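First the structure, then my questions, so here it is.
All protein chains of the complex are present and in place, except for one that has been dropped.
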Amino acid sequence: MEILGNLFYGLGIALSPENLLMALIGVVLGVAIGAMPGLGSVNGVAILLPITYAVPPTSAIIFLAAIYYGAMYGGAISSITLNIPGASTAVATTFDGYPLAQKGQAADALVTAAVASFIGGTISIVLFTFFAPPLAEFALRFGPPEEFAVVFLAYGTFAGLGGESPIKTLIATMMGLLMSTVGTDIVSGSPRLIFADITGFYHGINFLVLAIGLYGVGEIFYTLEGGMQARERYQAKMGIREIAATIRDLRRYTTTLLRGSLLGFFVGMLPAAGATPASFMSYSIAKRFSKESVQFGKGTIEGVAAPECANNAASTGAMLPMLTLGIPGSPTTAVMLGALYVWGLVPGPRLFIENADFVWGLTGSLYIANALAVLVALFAIPFFIWMLRMPMTILAPVILVVCAVGGFSPTQDMFDVYLMFFFGAIGYFFRKLDYPLAPMVLALVLGGLTERTFRQSLIISHGSIGIFFDFSGHPIAATLMWLSVATFAVPVISYFLGKRRLKF
Amino acid sequence: MNSRNWTRRFTHLWIVALALVITAAWSLPSAEAAWKPTRPIEFVIMAGKGGGADRIARLMQKIVTQNNWSPQPLVPINKKGGSGAEAMLYMKSKQGNPHVILVTLNSFFTTPALRKLPVSYKNFTPIYRLAMDTFLLWVNKKSGITNVDQFVKAVKAKGGKWTMGGTGKMQEDQLVTNMLSQAYGLKGLITYVPFRGGGTVAKNLAGGHLDSTVNNPAEGLPHTPNKMVPIAALTPKRIPAFPNVPTFAELGKPSLVYFMMRSINAPGGIPAGATKWYSNLFTKLCNSDAWKTYTKKKALNRACLTGGPLASFFADEDVKHKKLLKGMGLIK
Partner (left out) sequence: MRLMDRAVAAVLFLIGLCVAWKSTELPIGILPKEGPGGGFLPFWLSLGISLAAAGVFVQSFFGGSAEGEGADAPAEEPFISWESFTDILRVGIPGLIMILLTSTISIYFASAAFVFYCLFYVGRHGLKTSLSVAVGVPIGVFFIFEKFLIIPLPKGFAEPLFYLEWGSFF
């Protein structure tokens, strides 16, 4: 097998002492940056890019990939311990991770997140190693109608995220979509919903601002209700034995992990979709098929495993179109693509031939970085548990300050910090009144892509909606569309057939 | 009453005196020595992370950092809102601040005109022009089209359903599309489909979802020559990376020339010393080997320009773009 030979060659490059050191530093930095609210992998990679200028491209990409992986793990840490998603990819991890932490099982959740990520990442890397070029061909077949169909399918999974009241779920979803329309209308190029001519609206409502506001700041308000002194933080225990037990326990969820990883890889590979929808889809599919689906949202290990394996799998998947086609599958890979150009490499099929050292060194390092990341994450767990033991009266103000800094950093605009505080208030009211928050966040993430691909498709088809259902012209789109129609229809039909226990 | 008034006046006097002393102390050294940045330099980019302008900015950051040309770090800041409107308004609010510079594209001229912004190129201090990016007309390989005549025929045959992809609306790609359809009498026959980035546009052409594009060379290169092919260049001379692709001038349409500039501007009203310092910095950058290799690899035109010629270049470009927009009926 030629590929195996190449792979060992790549592993050899990745295992050279200086590259190993780069990977280790990258992973540690990545975990730290990912755990900080506001700074996900995108900002991590962009900010640390200058550090790579001093080393050769192969070491540099190894460093960036390590940051990317580390940040994916780190995001889960703040999701679980503080209910603040470090990045959009980690939002779904809060659903069960935080309830677990509140029950005193933070360590279990953290271990699960690390191991599930490792599994997702590894499966994805194996697929990447063996099938990169043919899969790139496949990804090329996704134009606007196909992309819209994928997103549409993702909406089918919203059903799993709702609260008790369907009408309130609807409101939350529509609010998220509405927020995604603020800024510039891509199709006409005109400014849209710029209230009171505030420049801060020009760049649209940043996902992180909403997520940190709703979850982070809102959570603090919610906690304050009991008075800061009154709240006793839970005790969490942690040791090698607990870790081993949790890992052994994970075997029960093999199907969930496998499904989530495959799903993550394929969704991540499609340009523009990325890891966030993948993690949501994996979560709600796991919920639908789980034997313990009532436990979802109340703190179950499976609810942490599902999104975490998917988002890591997707982050590897997103590298595939970046290297083979020169199109980024996620915002982070967009920055890495920039780096590629800076180093004078041209992505595309020829990269695999002309810069084999680079490509196989990177592939090898993906295996190494993934393994290192799980180790670093496991070693970091005691530190985060220690942090959780701090009294709320110290933790709450510090978190608020970090949220403010985190909200400011990506756009350098104080307006975003004001907006974040405002979303904190909304988050507080919505939580108390049973409006679900997750659909709002996911709708904001998907909204722009949905509208854009839908309208691009219609411009291409001259206004005919038939483009989405045309089996001869767009077979992939049509298949996906009918599949999503079925996804929507099944719960509705079963509801009317009287199976009321099937919640959606 | 009187005495209190007097005391107050006296206090005021003290404050004024103190302020004067402080200002003097502050400005003396900078007036004597040559200007040098004393704080990190904000490097504002009028596009999102990973976009074309972002890449260029981060490359410049790399070259400057590697060669230790600046005593202070360059800090890239993305202000992507409103096709550059956000970045330009931000720069205007930094009037007189020598520690902020902006990487500009052609939206430097089009956005203020289209949006009726209270800012224009005149509010800036021109620093440097580093390169001019070129445009080519591309088609999918499978279409079998190899020259412009076939292209025109194919567009007409499709009866208004021919699609042309490009980045954004009313920006460079659409201006070029419009120039093309005017020159070849294809008005109303080409449907322009806006996308978010040039890479995505190229990918959609390569995947057969679009009929044609006017991508920059760097965007099309990953898919050439197996998926998409250039059929003509919007340059006065052939692009060295594509020696077999004719220019529109060769095909009898000399008016079909369009470039995208990559230049650097500072806010208006900065000290003359600062302008000089930046100008020197970017002269070094533009003549560095790293920049030469990069422009060659990406088939960019390295085009170093500064000082008075740059100012008149900006003025010309502004007039040119206003004329183009007027021709499209987008502004009056």
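Chains here go by letter, A and B, matching the order in which they are written, and residues are numbered from 1 within each.
Note that in this section a contact is a pair of C-beta atoms (placed from the backbone, for glycine too) under 8 Å apart; a residue touches a chain by one contact, two chains touch by 3 or more.
Values in this document were obtained by computation on a predicted structure and should not be read as measured data.
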item: Options A:Leu7, A:Ala132, A:Ala149 or A:Val187, residue touching the unrepresented chain; value: A:Val187
item: On subunit A, residues whose C-beta touches the chain left out of the figure; value: 39, 47-48, 50, 164-165, 167-168, 170-171, 174-175, 177-178, 181, 185, 187-188, 190, 192-193, 195, 220-221, 224-229, 391, 393-394, 396-398, 400-402, 404-405, 408-409, 412, 414, 417-418, 421, 428-429, 432-434, 451, 454-455, 457-459, 462-463
item: On subunit B, residues whose C-beta touches the chain left out of the figure; value: 38-40, 42, 72-73, 75, 77, 191
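The criterion applied here is as follows: only the chains that are shown with their structure count from here on.
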item: Interchain centroid distance [CA atoms averaged], subunit A/subunit B, Å; value: 32
item: Contacting residues of subunit A [partner subunit B, same complex]; value: 42, 46, 49-50, 53-54, 140-144, 183-184, 186-189, 191, 199, 201-204, 271-272, 321, 325-328, 331, 333-335, 337-339, 341-342, 344, 346-350, 411-412, 452, 456, 459-460, 462
item: Complex contact set, residues of subunit B against subunit A; value: 48-51, 54-55, 58-59, 61-62, 65-66, 73, 76-83, 85-86, 89-90, 114-115, 160-161, 163, 168-171, 191-196, 199-200, 202-204, 206-210, 218-219, 221-223, 226-227, 293-294, 297-298
